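Have a look at the structure below before the remarks.
What you see is part of a larger complex, with each chain still in position.
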Amino acid sequence: MSELLERAREAFARQAMMQTFGAELLEAAAGRVVLAAPVGEHLRQQGDLAHAALTYGLGDSAGGYAAWTTLPEGSDVVTVEMKINLLAPAAGERLIATGRVLRAGPRIVTVMAEVDAEAGGRRTPVAVLLGTVMPVTP
Amino acid sequence: MSELLERAREAFARQAMMQTFGAELLEAAAGRVVLAAPVGEHLRQQGDLAHAALTYGLGDSAGGYAAWTTLPEGSDVVTVEMKINLLAPAAGERLIATGRVLRAGPRIVTVMAEVDAEAGGRRTPVAVLLGTVMPVTP
Amino acid sequence: MSELLERAREAFARQAMMQTFGAELLEAAAGRVVLAAPVGEHLRQQGDLAHAALTYGLGDSAGGYAAWTTLPEGSDVVTVEMKINLLAPAAGERLIATGRVLRAGPRIVTVMAEVDAEAGGRRTPVAVLLGTVMPVTP
């Protein structure tokens, strides 16, 4: 496991909401992070689809951690704004969110994230996010 | 309790994620809905702030239910897209989200939501959301 | 004419695009600016509606100038991101954009703008914008 992935997982493990979501951080490279979470029964809408708050939460975090990988060690990030476009119903066993940095400026970082739903081993894009995060010192 | 509020609460109670959030639907009038949820420990970031997924989830739901109040009985809504701008750290005992309809068209409904954090009885705006929802037949 | 309005108009007059749009700055107060532009034939879509680039351009500028009013003299602003939701066809003789500051932080300013179309003296909301601007030193 790379040192960056290790540090990212440590930071990720401190996020109580990500534990409530059962999310795990699968990959972390410079400017790119992948998260996943099972679509637990407690995270659904009225049917068996994932609630948009789960889809959003994973996408936002994937984008935020992708930005975090580009910052000096010890930095933290906050979301300034984030937009999500839902492409298809989030049906499946788990959601996988891939965040990447579009541009890392000194004051703000622009990120994108794509969220797929995995059902029977097959992935379908369910959302795309575009947003801005800001480095902060904890 | 008005008949609309009663129907809204029934629909809301079927959302598993809203139960995970401990959210309740406080008010429902034509084109306006108010939700609230305590900032539970399981819904936080690394510190004691609410995670953006909670802020988003409440705002998105407040907007969606506000749209729902303008539709024929038996309708349902899905979020097409939603943007959130975070204004301040979500610090407090609970979050209160007020959603309202900006325009209800036949095919799409444009909504806004404001999310406040309540700390010691004092409310601070922490986020504003602007988005589009679409009526669907369940 | 207030000193703030005078300074705002001077800055506005240097924007070539605003001249192409025939736009004028009607009001400027702390955190609030109003712009207007006739829906010239050169600014339309295929029909006689205003093109979304005009609606966006006025809304973005109204929000940006609203932020500008909250900054020290000599500051400039750039748009970080801006979202527009179109509410109705932009039909009328002129568009009027009202921008206001939702929150002025030290590093970024969150703004909203509403754009109305005026037809026969009657105003109809045609768009709402929500975005982020950043102070810069020219």
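A, B and C label the chains in the order they appear, each numbered from 1.
Definition applied: contacts are C-beta pairs under 8 Å (C-beta built on N, C-alpha and C of every residue); 3 or more make two chains touch, one makes a residue touch a chain.
Model, not experiment: these values are computed from the prediction.
Novice: How many copies of the one sequence build the whole complex, if 3 are shown?
Specialist: So the full homo-oligomer, as given in this file, consists of 4 copies.
Keep this in mind: only the chains that are shown with their structure count from here on.
Novice: How big is the gap, in whole Å, between where the Cα atoms of chain B centre and where those of chain C centre?
Specialist: From the centre of chain B to the centre of chain C is 29 Å.
Novice: Mind checking the centre-to-centre distance between chain A and chain C? Centres are C-alpha means, answer in whole Å.
Specialist: 33
Novice: At what distance in angstrom does the C-alpha mean of chain B lie from that of chain A?
Specialist: For chain A versus chain B, the centre distance works out to 21 Å.
Novice: Which parts of chain C, given as residue numbers and ranges, touch two or more other chains?
Specialist: 83, 110, 131-132, in rising order.
Novice: Spell out the part of chain B that touches chain C in their complex, as residue ranges.
Specialist: That would be residues 83, 85, 87-88, 102-103, 110, 112, 125, 128, 130-132 of chain B.
Novice: Touching chain C in the complex: which residues of chain A?
Specialist: Result: residues 80-81, 83, 107-108, 110, 131-132, 134 of chain A touch chain C.
Novice: Which residues of chain A touch chain B in their complex?
Specialist: 11, 14-21, 41-46, 51-54, 56-57, 60-61, 76, 78-86, 89
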